[in-house]
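All protein chains of the complex are present and in place, except for one that has been dropped.
We just call them A and B in the order they show up, numbering each chain from 1.
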Amino acid sequence: MSQEYEITYKAKNDYESPVNNAHWQFLIIPEQNLTQELISVDFTNSINAYNEYSVNGQGFNTIRVQPKTAFENIVFTGSFKVRKHVVNPFDQLNDMSPVAEYDLIKTLDFKVDHEPFLRFTPLTTLPVDHEPSYVFNFGKSIFENLQELNTWIFDSFEYVPAVTNVKTTLKEIIALKQGVCQDFAHLFCALCRRNSIPARYVSGYLHQGNGYIGDTQMHAWAEAFIPTMGWVGFDPTNNILASGDHIKVAHGKDYSDCPPLRGVVYSMGKNETTHSVEVLSQQQ
Amino acid sequence: MLARVANNLFWMGRYIERSEHIARYLNVNYFSSLDASNTLSQSRQFVLRSMLFLVGEKIEDPNTILNEEEVLYKIGLNPDSPHSILNNIKNARENANSARDLISTELYESLNKFYHFSLNYPVDTFVKNGLYDFTTNITEMSSVLRGKIRDTLLHDEVYAIIMMGMNIERATQITRIINSKYNDALKAQMDCGQELGKSFEWTTLLKCTESYDMMRRFYKKTPTSISTLEFLILNPKCPRSVMSSLNQVYHHILLLDTNKYYNKSSTAFLVGKVRCEYQYKHIEEIEGDIKAFIENILESLNQVSIKMEKEFFNY
Partner (left out) sequence: MSNIENGTFSSYLRNPSLFDEIYDENGSIKMVYQKLFDHFGSHTVKDFVQLNNKAKASFFNQGITFQVYGENETKEKIFPFDLFPRIIDAKEWDIIERGSIQRSKALNLFLWDIYHEKKIIKQGIVPMELISSSNNYLHQMIDLDPPGGIYNHISGTDIIKHSDGKFYVLEDNIRCPSGVSYVISNRTALKRALFGVFNHYLTYTVTDYAENLLDLLESVKPKGVDNPVCVVITPGMYNSAFFEHSYLAKSMGIELVQGSDLFVENDFVYMKTIRGPIKVDVIYRRIDDLFLDPLEFKPDSALGVPGLFAAYLKGNVTLANAPGTGVADDKAVYTYMPEIIKYYLDEEPILNNVKTYHCSRPEELKYVLDHIEELVIKPVDEAGGYGISIGNTLTASEIEKVKAQIKETPRKYVAQPILSLSVHPTYIEQSESFEQRHIDLRTFTVLGKDKEFVLKGGLTRVALKKGNLIVNSSQGGGSKDTWVLKN
């Protein structure tokens, strides 16, 4: 079964006085992978500056814009068409016993190969005095444990838009018991890594037609590496596995590896930025 | 050459030239006023006002009494006054610093010595009895720098840019000095009834531009307004004249200009046009309206500078 999505990303920047020197890098183009196929990419900006297609340090596709003339307002619009192929994660299961799984992730080779996604970054560091709130049951498979972790986060934390920002630490979130998708993805990664399971932060789009939580911004979830299955996506904000409605853009150790927009703008006075995202689906 | 560095070199040239002219103006005016032929020209207040006028700080109120040491400090060594000789030298060095890899070690060392000399010059000595020593050293060190620029740099783009800066600045400063002394001559005329054409100030003007000896040799007569202005503005043989500076600017812009064809928006075209205007002017046209001449030439030089910035330093 496959489904087509049409994604529109808009960013609008207004400055009080003319800007002569600005650089932006957008990380908003859906990734090409086994479950998603990129059909078309269209990106424009309102002042007709050159849009340069490139990559970032992790190899994901980016668009860089460096206007050569001064401006006060600029609007960026990206439109992408993606075809998703829905894969049942359970199809990927191979028959390794839980014991063998836990033995494997303890080997040096495994740890070395997955070092980047086992590392605690500032945004995925659990507070020192934090009681292990979610405890793995080693009698169960890693996949089962992670599904329960997904549910645990969903049940224990309340989704409250704008209650946190991109710099909020896990310590604050745990104290608050509230957060947004980034925070839950960070928490999921941190608890995976604490249990020696490689996990990465994923930035992407969510089609909300099925009543999922998120907002009209980009969405975030997490992927964990399960030896029997490979990388599997978990969306703790909605207590589901990442599926056809999740359109992945990029992944990284945490949010700071894959913000949708990075900018270096030399400007005077105030400025205002607004973003919006729209995801439409067409059943094939 | 990097556009930023070209800009640095251009301004290094301008600041070196500027500090020299200010220094000499202080020196000549101060010391020739001591035995000037009329009371106004001898007046210390008159001389101090003239000095401030040159660096763009005209004193409007006729009743203001200026303090000599304060004025000298302000124009000479005050690190907080943007026009001071010290700051001009400092700016020259900062610009040289950013372009240090492109200029010769010899030029940099000389400029650096020049800077340390000014920085360490005792302020007390300067305002009390060091004016002659300090300003003479500044003008001599500028000559050394000019020699190092000419003799230790390849005569390529780097050299051409520095020479552009120096000559645009020279034409500007000569014009400003003319303006300042013309203004003094007018005052002397109103105050003491001295005939403008034969004012004592014309001699001082020539000395301020180190052109007195050359002028005497050329005209073999006491300087008058006509002969002085003709010599300092239009005589291409006088290396300090506006005309000679324009010729130099034109010569060096051609080294930078790579336009193979006639391009009316280029700096070279503009410089050529300004140069021709003065090449075929006669002094009576200028003498009739000196004010207009001064405004016109300063504006043209400014336009050249702006054009250069657009064409070469835009980064």
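Assume a residue touches a chain if its C-beta (ideal position, glycine included) is under 8 Å from a C-beta of that chain, and two chains touch if they have at least 3 such contacts.
The model shown is predicted, which means the values in this text are computed figures rather than measured ones.
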Omitted-chain contact residue, chosen from B:Ala3, B:Met190 or B:Ile306: B:Ala3
Contact residue for the chain not shown (choose from B:Arg44, B:Lys58 or B:His116): B:His116
Chain A positions in touch with the non-displayed chain are 23, 25, 50, 52, 54-59, 62, 64, 66, 108-109, 111-113, 115-116, 118-119, 253, 262-264
In the full complex, which bits of chain B touch the chain not displayed? Write them out. 1-6, 94, 97-98, 100-102, 105, 108-109, 112-113, 116, 157, 161, 256, 258, 312-313, 315
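Just so it is clear, only the chains that are shown with their structure count from here on.
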CA centroid of chain A to CA centroid of chain B, Å: 63
